[in-house]
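Yeah, one chain of the complex is gone here, protein chain that is, but the others are all in their spots.
The block that comes next holds subunit A.
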Amino acid sequence: MRVMAQMAMVMNLDKCIGCHTCSVTCKQTWTNRTGMEYVWFNNVETRPGQGYPRTYEDQDRWQGGWELNKRGRLTLRAGNRLKNLLTIFSSPKMPSIQDYYEPWTYDYETLTDAPLQEHTPVARPKSLISGKDMDISWSANWDDDLAGAPELAKDDPVLQKVSDKVRFEFEQTFMFYLPRICEHCLNPSCAASCPSGAIYKRSEDGIVLVDQDKCRGWRKCVTGCPYKKVYFNHRTGKAEKCTFCFPRIEVGLPTVCAETCVGRLRYIGLVLYDADAVLEAASVEDDRELLAAQRQVLLDPDDPRVVREAERSGIPRDWIEAAQRSPVWSLINRYEVALPLHPEYRTMPMVWYIPPLSPVVDVVSDTGEDAEDRGNLFAAIESLRIPVEYLAELFTAGDTAPVTAVLKRLAAMRSYMRDINLGREPDESIPEAVGMDGESLYDMYRLLAIAKYDERYVIPPAHAEQAHGLEELATECSLDYEGGPGMGGWGPFGEGSGGTTPIAVENFQALKQRQTTNTLGDPEDKESRVNLLNWDGKGKPEGLFPPRPGQDRGAPELMDGTDPDAETDPKP
């Protein structure tokens, strides 16, 4: 057994309202640069829908991820190493910019420059790729909220796998949002496809990164990733991908997408896994066994044997403790409600999802029945084959049993908690029906419904003695290039060439202090430096506005009068 630690995420899809806040804040932080206009490290897709880039899940077409070859060995779907090298001059399966969308801006200048004329001047869309006028015909969320679904949704590769006859009814009744980031896979096919070896997995926390200095722009990773979460920066000629906001994670802060998530539906924590078992688990023959295999690769952090092995392989004590408190571990293996996205790609993704019960609840309440009654919900889960089949295609390689089991647990939680909230005697037969006891069902409820910041994000900071090494890694991040926060400036070969400036971990320490403190405004002893990206909306940071004459720099004002700790927490 070789224990390694992995930073992982769980998203509770029932709570996603599709507001795209996560996508926007992520973009502002990481990809608001030229060459990255079309890049969304975090995107939110409406399902059913084609996804981003269009139909990326159709692996017969895009050839991403792994498959078993004739001898039962795991190989890249796009071809073995030799084939990969021979097709290096023109990557055959790479999506073109049209499969994403052609980014554009508007010619705002005409609005102010136009001569006096009868008609109001208009700002015309200009392509950011060619600089020419263009017609806007597609973008990242063109099919948001089922827009154009009658024509567009039929191209959803997942929907195509669900049987034909019920499709129409399904489209009328069933929709949910799927936020996606890089999965930081245990068996990343992006890294395996990279001829230069520029993509690596950090052995401390499993975050998958692209070494910008080693990347030579061969584009193989774009094909290799079945989730299409490596993007090609067309200005610098380098691949870039989600970084799991590693500079924040290193100081114990959650990723930007999680921090800003309006639905508070994201959980971040460590899982321990057995690195020696990964290959075997990814090579399980039957696609439907992959979920169980993947669950088994994760190790129980409370098992003394695992703790001993973890210590042996150099995982610090506080990291092991963090793994024991990890909400991700609880959701995956203690309550068994989280499922991986497309386990059949065999990359062992590490961002898991709690499938949405809401489509089922909606149907039940539309019929006027009691949507919190266990009997009604269980019956609906059994009879609503289509949503369940669709979810199964997403999360369990088409096996409906695990999805049904999860949905039943969520339904049981709903009806069990209703009794408690109404002050009635809790019905212990409800948790029994889904193989749980009342206490753990209640704990699950707590974690899903009211867990506070420090329960949702259990992130042990990187160690001081590691800080230097990690800071060194940070010098390789895309942040340093043009327009990035670390902005290295211009070199003789255009943007981003030349040396780099390291990210100062200290800045993040100061920011963390400000974000986790209960006092409003910024700490007095810190030099005032306003960074809106990291501002959490509490109070009015000093320096945001110039001081008013006659007012001393005293207590910061409360902006909206809400108390962040005022959430209620019903007791059983």
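Criterion: contacts are C-beta pairs under 8 Å (C-beta built on N, C-alpha and C of every residue); 3 or more make two chains touch, one makes a residue touch a chain; residues count from 1.
Definition applied: contacts and distances are computed from a predicted model.
Visitor: Just to verify: the chain that's not displayed, which of "Phosphate transport system permease protein", "Putative protease", "Nitrate reductase-like protein NarX" or "Carbon monoxide dehydrogenase" does UniProt list as its protein name?
Guide: Of the names offered in "Phosphate transport system permease protein", "Putative protease", "Nitrate reductase-like protein NarX" or "Carbon monoxide dehydrogenase", the absent chain's UniProt record gives "Nitrate reductase-like protein NarX".
Visitor: Decide which residue listed in A:F176, A:F232 or A:Y335 touches the omitted chain of the complex.
Guide: Touching the chain that is not displayed is residue A:F232.
Visitor: So one chain is hidden, and I want to know which residue out of A:N42, A:Q59 or A:N84 touches that hidden chain in the complete assembly.
Guide: From the options A:N42, A:Q59 or A:N84, the contact with the absent chain belongs to A:N84.
Visitor: Extract the touching residues of subunit A with respect to the undisplayed chain.
Guide: The list for subunit A reads 81-82, 84-85, 88-92, 94, 96-97, 127, 129-132, 187-188, 191-192, 194-197, 199-204, 212-219, 232, 234-238, 466, 468-473, 475, 481, 491-494, 496-500, 502.
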